[in-house]
Every structure is written in structure tokens, then in C-alpha cells.
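With one protein chain withheld, the remaining protein chains of the complex are depicted in position.
Chain naming follows the written order as A, B and C, and within any one chain the residues start at number 1.
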Amino acid sequence: MKKMRVAIAGLTACSGCQLALLNCEDELPELFEKFAFHFFPMACSPALLEGEYDAALVEGCLSMPHEKELLLELRKRSVHLIALGTCAVWGGVAALRNGEDREWLRQQVYGHNPVASETFEPLPLHRVVKVDAAVTGCPPEKEELLRLLAGLTRGALPVGIDYPVCTECRMRENLCLLTERDMFCLGLLTLGGCGARCPSLGVPCEGCRGPVPEANLAEALEIYSEKGFGRITVLDRLRRFCPEWKL
Amino acid sequence: MSNGSKIDILTRVEGHGSVELVRDGGRVVDACLHLSESPRLFEALLVGRRFDEIPDIACRICSICSTVHKVSALQAVEKALAVNISRQTGLLRELAVQGGQIESHALHIFCLALPDYLGVNGIQGLVAHEPEKLRMGLKIKKLGNLIQETIGGRAIHPFNLLVGGVGKVPGADQLLHLKDQLEELRDEVTASIAYVSGLNDILPPLSMHPACAVSGGPPLFGNRLVTSTETIAVNSAAAWLDEQVEAHTYAKVSRFGGKIPFLVGPLARLTLAMPAAYAHYFTDTSIRSAMKARVIELHLAVERAQVLVDLLLNDGLKREQPVVAIVAQGEGTSVMEAPRGVLLHSYRFDDRGVCCAADIITPTSINQGAIAVSLKELIVVMDGAEYEQIRTVAEMLVRCYDPCISCAVH
Amino acid sequence: MAPQYIASHNLAALLDRLRRYGELHGPVRGDDEVVRFAAIAPGTLPDLSALRTLLPPKKYLLHPQETILNYTAAAGYQMPAEEVRPLILFGVHPCDLAGINYLDRVFLGDAPDPLYAARRSALTLIGISCTPDEFCSCHISPSPLNALTDLSLQSLADGYAISSGSPRGDELLEGVKEILEERDIAVPEDTRRFFGQVAAEPLRQELDATLPDWQTLADACLGCGACSICCPTCYCFDVLEFGGLDGRSAVRLRQWDNCLLKCHAEVAGGMSFQKNRAERFRYRYRHKFRGFGPLQGIPSCVGCGRCRVVCPAGLDLRPLAERLDEGRHEQ
Partner (left out) sequence: MNNNVPFPAVVSAIRPLTVETSLITLDTDPHHPVAASFLPGQFLELSLPGVGEFPVSYCGFPSVDGSIELCIRHVGHVTTPLQTAAPGDGVGVRGPFGHGFPLSAYSGLDLLLIAGGLGMAPLRSLLLALLKQRGLCGRLTLLYGARETGALLFLDELLEMQKRGVIELQLTVDRPGYCLNGPPDCRVAMLPDLMDQLDVDPGRTCAAICGPPVVYPLLVSGLRLLGLTDNRIHLSLERRMKCGVGRCGHCAVGTRLCCADGPVFSLAELAGTEGAIV
């Protein structure tokens, strides 16, 4: 069978989504047999953007002009463009202080030296190109990546998830950290799919997969405030991974 | 051939960078390193966040080094708030960091760098030509991830490591499983020392850079920096590293005495404290020996991990609640060894425990000066060689430093 | 047969003997204080003081997520060869027993679900009496569901009255008879009395869409699904299929689903038959208190109180149900 041509690119990010793929140690040899990764700078040389791709998997948000160019180029060349990970889907940690003066933030790091002055407020991919599918998570689950790739070979894109972390947390019969322990768990508002990784170890969900559809923020804020977490605290926390949470 | 320069994207490294080869007629006359990673401005992002959020955010600087970033940040925060962790927490963290070391080194050696030595173009080339070596490397890499996951809850961005302790203490059964796995792979790791040091080196020996490493604690941990001549206490480390913003790079630059670039990482660690048993592997300690240093460290990490697992099992695992931090004004700095070298996290908190200043110094930003110097030297040494050949060797040289550009430009 | 008696101090001996008939599970309190149905470790006693486990026993019959089919290019779709081992559930309360009875009606109907049927027939149920708390509503309205058991225990001051409800129960009793005593005991009226009773009058089918309650409930609902996950009779499931990387194999999973989720009634193209949470709440209500298809008219709320306990917003459908049921006469 003809190998699928796949591009894997990273924009403003920590490479964690790409690493999550490279962490599929058991499947990696098979992946490289099934797919032709024609553009995958992190793992393959050389890195040339050439021809067309059956799919482009893009990690990271956009914060530099050259990234926009790369993204548009990938969009042009690819049948499917897939946002990989929370940064690409929602903005992620880099977008933590969106809404504040970017130049001021830049100066906090680089002072008055104009280094990196072309940087702009980090954007998720969908703000610039059409995104055909998204795999969220900081980082995404390995299983999701493998399912995504296996689906692509059949022409199928992943089925979206519409339930919050709590759903899976309850299915795992965990102690509820929020209602039983008054801990600051964001599972109520966060998209599931991670198997409630954190609360299953007694660590509150930090919201790394972004907002669940139809999140009931108003009611959640009531519940959090009963537990002693004010609105500002909650919103600040939510914006750790998605700047677009609004009251 | 025209004058001018050509920029090639660096591949098989973490993050985004490139090497520019400047040509004059047919000759390559200069080589420059560009770290073109997009800055996320972490030091600015962290300001305004509560102390317990700092490690969770800071670990997102880099995925490969996320465990060590997390532990560094935790140490700095705990120092600032005078939190004393239990011995068990310390051992668990140390084990997680060794897991990160194993994963990172195995990834570099067996997936990213090995293709250079075998003349293939990446993992796809290994799959086709050396599937067995790749599989072995992946097994070791997987073990590193298993360790990180067992302690941290996840191989990347471990969430189970908290200020003052851990979320859920792993069970004895999980540690026994690690013990078995470590035992099972020990011989393979030992064998890979011979394999890797037997690989044909294409790189010429280049001048050595002064080395710097963390010292004063268990392997990879400590409370001071050392060089062959100096000892720098943790509280003066940031000042001594003296990061400067320079126009040509997004990563800040550190130089010895403001002038001389220096080296951190596996080779620096081993040259400063060479275990006698391994000395014979090093005919020269120029950067081309970094692969050997890394594989030896892989071995050391597996051994240390075994010790740690045994210590934990002998102590008996206890359910412990994280030590509660008392919010107060304070400042704390941590130095430790990431897989690629010296890593410093330093934070200041106001009386509400909110971060008001953050400073993070990473190994690749320290090494970038050394890389640049090595590149220039390489051009001189290889003068007259074909452009393509220089290009290949130059990229290989950069890879010897195993740059982690996401860390460097954070 | 007259009820037999087992002294409290003989409980451990009873459990040990029961182990001979299969894996023994019951309510067990974890390190985190959560009480779950789980294996009762030899030498330990189940926690019989807890009124409810977090998940009901349905988790044994319908796993939260499970493979229902495997596919290979050579053999096509096939059911997984699951080895079903005998399982004894000890200490099941009447509401959960009635819950199993409801699930039986759904999954063992005309064309029984093979996985469910296999697990069900390997399941031995040992019930125990209990005293309702403020969250329970089993004692409020009659339910046609049956709380059937193989064996049932009735708590007494210093022991239990034990009686059989099935041939399997007879066999178990026979097997443990050396630790039983024949005693003349007055069994207190047990809390099962509202199960197995047909309501005098049929329920009104229609729900008034204009009731403000739907919106009130919807406004507070977080859509977390805790209520239905923890419900002994909620069984909606989603079906997912994942292909293997090899291109020739696949697994099909079914996973607990929930009518309060956005996708529940969504069809291709994004059109939904339950567009908003208020409509979905009505759907949930209709399913819980009116029943679908062959079970139309059989309320499936068994009154265990779990949904109220676990809802982070403290929502409760019971008062609404009571009000709407009062309207049955107006039909």
C-alpha cells in the first residue's frame, strides 16, 4: 500500500506533542513503516517542504510571522490539517497573559534590546487557517495520537469528545477532590479524554485539555466560590491553557 | 558558485534552530548558529502567579526536560518558602529525574544521533537499516518514560510532583516492576557503551571548552556550580552565569568572566568528575566524545535508579500528605543537572506567595556560545571540503551538543 | 423455609465459605474513604455500614468501557472471547438489586445482549437490609421492579437472618449450613417493601415542556454526567470503533454515555434533537420516570440517592417526580 505522506511541524511550543508521538516506543518502528514523514524536523532529515501531504499535524500556537507562513504553506499542501495539543487547539501556556501588552512582556525578558520584537500575541491555529480536526491535551494522550494516525489511513478523522474530565473521573470511581476535599479541581469545565489522569492520582485537574463544549461557567463559579475560590482565581487558572475563557 | 550564505533547518534536535554557512566563492568561510525558537517569555508569564502554580507552568518550557524543570522549580519554590520535603519525596523526585535522564539520553543516542554515524537520515533510516539497534534504544527510552510516569503520573509534564511532596505515592508493586525492568535492561545498557564508543567518528577533534557542572548533592543534584578552578554557591550562581541579551539570538548568552564560552552537559559532568572505570573510553574529551559521555551517563542513571528504587523499597513506602507551605515573602534558587547540563530556576515571592520575579537559565543557552565557537573552528579545520560535506558535519557537530532549543529560548 | 440465623462473629467464616463458589466482592472502604464494590480480601470484612457505594453494581455487568467486537480482515467481526468467572456480590442493598432487575429487563429482553447475559448468569447476588438516609427515596413510592436475590441478609442486633431467594441460594445455604443456626426470630419489616409493587394508576406520559423546572435544572447542571454514571439503572451507551495501525484490525468499544451531553441526540451535520440542556433534562426525566420502549411506564429510579449525593450542583429530580406523579390522576 502507498505510504501516507505526513508532515509534523512545531510552532510556538515545548515539542511535547511531537515527543508524545516519539514516546510511542512500541509502535514507532511500525509508524515509520506505515507513514512517510516527509517533513518532521524533530525526527527526520532533511526538513524540506515539498509536494503535498495527506495530513499535516501541527503542534504549538502562532506567535511569530515565520510561523504563520509555515502554517499557511502546510495548509496549502495538505488534505487534512490537524491541530495537535492544547497550544495548537486553544493557545496553551504561551498564551497565558494574552490581553496584556506584548511589548511590555517582551521587555520583561529581553529588556530594551529589540530581540524578538516581531513576536505577537499567541494564537491557536484555527484563528489563521481551517483546522480539520483537533487532538487536545498538554500533552495529548499517546493513545489518541495512535488512533488519529490509524484513522487517517482509513480516511477518518477522530470523533470529538463532548464530556468533561469529571465524566471519566466518575467512571473510574475516584474520590471527588472538589466536592469531598474542597480542592481546586477544574475537571468540571475541562474537556475529557485523558481518563481523568490527574484526579485519579489525587491531584486536581489543572484544565490542560481546554474547555468542554457548553461549559457551565456560571454555575461552576458558584460552586468554586462556595469552596473558597473566587472568580478571578478561577478564571486565571482556566486561562493557564486557554486564554479565551471569559465571564 | 555564488557568494552568500545558505541556512539549513537543524533537524533531529529539540526545538527550532538553523546553521548558516557563509560562502565566499566555492569556499565556506563562516558558520553561524541561529536559535529561531519563538520565545514564550516564560519569565514574564510566571510573574503574577501563585507559588504552587510555578512548577506546573515552568515545566512546560520543554517536554524532554519537563521532569527536571518541574523538580528545579519545586526546589526553588520550596527554598523560597522554607518547605522541607521528606526523605521519601526527595528519593522519589530523584528517581523521576533519573528517569528523565534515561529517556532523554536514549532518545538522543538511539533516535536522533545514531543516524549520523550510520549514514542514514533519521528514524526512518534506522527502521530500514538498523531496526534491532533502534528497538533496543526504544526499550531503554521506554524504561526512562516508565520511571517518569510511575513517579510523575505522566512521562511528559508530570503532575504528581507537587510543592512539598507528591500526589499519590506509587505502590510497592509499581516500584518492584521498575526494579525488574531496570534489572532486565541493565546488560543491554552496559552493552551499548561498547557499541556507541565503537562507532566511527566522522567529526574531527576540536578545541575543548572549559566545563561547568552542578555539585554538592546526589548525582544530578547539588547546591553549587563547579568548574576546574572555581566553586560558586547556588545563591551567586545566577550572577556568575551572568546572562546577557544579545541581538543575534533569542536565547540569552552566558560566558566565563563575560568572555569565554563554556560547556555544560554530559561531557562537562564527566570531565569534571570522571569515574575511573570509564576513563579509558575517552581518547580525547573534545565535543565529539559527547556521545560516549551520554551513553556512560545512561549507564550511571540506570545504576542510580536501581539504588533509588532499593532505598525506597527498603524504607517502605508511606502515604504522606505534601508538606503545607506557609505563604511568606521569600526568594529561592535551585541549580541542578538537566540531561543537557546546568539548569537554574530562581523565583521571588511577595507576602501573598505571588511570584514577582523569575529567572530561568538553561543548558542550551549556556552552550550556545561553545557551539558557535566549535562551528567556526570546524570551518577552519575542514577548509577546502565540499559544501555538502561541511553541511553534514556541521549539523552533526551541533547535534553533539544535543541542543534543546525550547529550553534555550523559553 | 424458615429464616436461618448467622451470628455476627461468624460473618468472616461465612465469607470464607462463600469464596468457594466464586470471586467474592462487596462494599470495601478504600484509603481515600470512598466505598466501592471491590474484591473482599481474605481476612477482611466488607464495610457494611456504608449506605451506598460510589458506583452501583452495574459496573460488573456493563463495564464503563468495554470491547464488544474485535475485527480482523481474515475473520471479520467477532465477539471477544471473554472468560466469565463466577462472581458473588455480597451486601447489595435492595435499591441496587432493583437496579439490576431493571437492567435485566433491558439487556435480557427479546434478544439478550450476549456479554451482559454471560456476566449476569455468572453473578450471585447476596442482598442485605439497610436503613434509608435523607438522600434515599426507595421508601417513598412503589416500584414494580423486583429486588431479587440469591441470598438475603436481614440485620438483627447481633447477627443476621439469612434466607434464600433462588435455587442457587439454596445451594449456598446448604454449603454454609454448619455456621447457621435455626432460631426463632422475628424479622423486622424490611425496607424492600416498595419494590415489586405495581402502581395503582398509570403515570401520565406527557411532560409539560413549559414547566420552569426544566430551565432551573438546566441552568445549574454542569453536564458532568455524575448522576447517570452513578445511577444503578442508567445504561445509555456510546459505541466507538478504532482501527489498528496495521490497517487490518479494529476494536469496537461501548462506553457509558449520558443524555445530558451535547452529542447525545446529535446527528450528522450537527443537528440535534435535544438542542439544549433543558430539553436534555426532560429526556433524562422521561427515561428515568416514564421509561422507553418495552419498559414504558416503569420508572427506573430505584431511590438509591446517588445522583443527589454526587451532583456537584446538588440537583435532585425527586421533588419534581413527586409533583408530576401527583398529577397522574388528572390524566
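FYI, a contact is a pair of C-beta atoms (placed from the backbone, for glycine too) under 8 Å apart; a residue touches a chain by one contact, two chains touch by 3 or more.
Because the structure is a prediction, the values reported are computed rather than measured.
Student: What are the shown chains in contact with the chain that isn't displayed?
Tutor: Across all of the complex, the chain we cannot see touches A, C.
Student: From the list C:Ile140, C:Ile185 or C:Ala265, pick the residue that touches the absent chain.
Tutor: Of all options in C:Ile140, C:Ile185 or C:Ala265, contact with the hidden chain holds for C:Ala265.
Student: Sort through C:Asp96, C:Asp113 or C:Asp213 and give me the one touching the missing partner chain.
Tutor: C:Asp113
Student: Tell me which of C:Ala38, C:Ile140 or C:Cys236 is the one touching the absent chain.
Tutor: Answer from the full complex: C:Cys236 touches the omitted chain.
Student: Could you please point out the subunit C residues that touch the chain left off the display?
Tutor: Those residues of subunit C that touch the unshown chain are 68-69, 71, 73, 76-79, 106-107, 109, 111, 113-114, 205-207, 209, 235-244, 247, 249-250, 252, 254, 257, 259, 263-269, 271, 273-274, 279, 283, 286-287, 290-294, 296-297.
Student: On subunit A, what residues meet the omitted chain?
Tutor: 150-151, 154-157, 159
As a working rule, only the chains that are shown with their structure count from here on.
Student: So, comparing each chain's Cα centre against the centre of all protein Cα atoms, which one is closest?
Tutor: Checking distances from each chain centre to the full centroid gives A.
Student: Have a look and report which chain pair racks up the highest count of C-beta pairs in contact.
Tutor: That would be the chain pair A-B.
Student: Which chain has its C-alpha centroid at the greatest distance from the C-alpha centroid of subunit A?
Tutor: Ranked by distance of C-alpha centres from subunit A, the top chain is C.
Student: Just how far, in Å, is the C-alpha centre of subunit C from the one of subunit A?
Tutor: One centre to the other, that is 37 Å.
Student: Quick check: how many Å separate the C-alpha centres of subunit A and subunit B?
Tutor: 24
Student: Give the residues of subunit A touching no fewer than two other chains, as numbers and ranges.
Tutor: 202
Student: What part of subunit A is in contact with subunit B in the complex they form?
Tutor: 10-20, 22-23, 25-26, 28-29, 32-33, 36-37, 40-47, 60, 63-64, 66-67, 92-94, 96-97, 105-106, 108-111, 113-116, 119, 122, 138-139, 197-198, 201-203, 206, 208, 236-237, 240
Student: Within the complex, which stretch of subunit C touches subunit A?
Tutor: Residue list for subunit C touching subunit A: 30, 32-34, 36, 54-55, 59, 64-65, 219-226, 229-230, 240, 242-247, 256, 258, 261-263, 277, 310, 312-313.
Student: Can you check the complex and tell me which residues of subunit A touch subunit C?
Tutor: 1, 27, 30-31, 34, 146-147, 149-151, 153-154, 156, 159-160, 162-164, 166-167, 170-176, 178-180, 187-188, 202, 212-216, 218-220, 223
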